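Every protein chain except one is present and positioned as in the full complex.
Now for subunit A:
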Amino acid sequence: MKKSVLHQAATRGSADHGWLKSFHTFSFAGYYNPERVHFGALRVLNDDTVDGGRGFGNHPHDNMEIVSIPLEGELQHKDSMGNVAVIKAGEIQVMSAGTGIYHAEYNKNPNEPVKFLQIWIFPNKRDVTPRYDQIKLDIDNKRNVLNQVLSPDKDDEGVWIHQDAWFHMGRFDEGKQATYNLKKEGNGIYFFVLKGALKVDGQDLETRDGYGIWDISEVSIEATSDAELLIMEVPMEVRL
């Protein structure tokens, strides 16, 4: 039988560090809510805004698949694997932290904020060799459909990670409909509204609301205004 969980935008945890304003869908840093620790393998969904010229200094990660999706502005990235890159809205970045990496992220623009989603997925294998990738997405030209932006397969569309997870993004005009079909049995699907309003499996969702569904094979989506949506399909069984 279908199960679901609703995380309305206003109920998220938050942190204001001056230069960084962050909303946490799940427990993160100083925000701890035992009812909101993870949705299956989806462990972190942070909605970050970083002031112009500011950023995260060099810090470590290990054993996590880290996905960054800029929504506005440009984010400069430097890591211990020697990667130096800038990612901007319309692109997606992925890092497999594996045995351990250090990296720093800064807002490249001194005057404008950068807004981005920071998403962490538990890996299906520990201590893999760290890796980095980023690609440009083509969502603007493909409206009213779900565009795959991440999968477990390096030969498939989008970036890939060490987990049986699939991400899709879509921009919909008001009234348009779509259906999401589950990729793998046992997975759950987490819907995160980037902009506008949608009805997902009959549930009304507004900007930055999150809605997780599992024990279901397909989900209906209807844009009740012009809207943007991120869909994250992840395994529900994980070792914590």
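We take it that contacts are C-beta pairs under 8 Å (C-beta built on N, C-alpha and C of every residue); 3 or more make two chains touch, one makes a residue touch a chain; residues count from 1.
Operating definition for what follows: contacts and distances are computed from a predicted model.
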item	value
Chain left out of the displayed complex - its UniProt protein name, from "Response regulatory domain-containing protein", "Cytochrome (Ubi)quinol oxidase subunit III", "Xanthine dehydrogenase, molybdenum binding subunit apoprotein" or "Urea ABC transporter permease subunit UrtB"	"Response regulatory domain-containing protein"
Residue, one of A:Gly53, A:Gly100 or A:Gly175, that touches the chain absent here	A:Gly100
Touching residues on subunit A - with respect to the absent chain	27-30, 32, 34, 37, 43-44, 59-64, 97-102, 120, 122, 126-127, 239-240
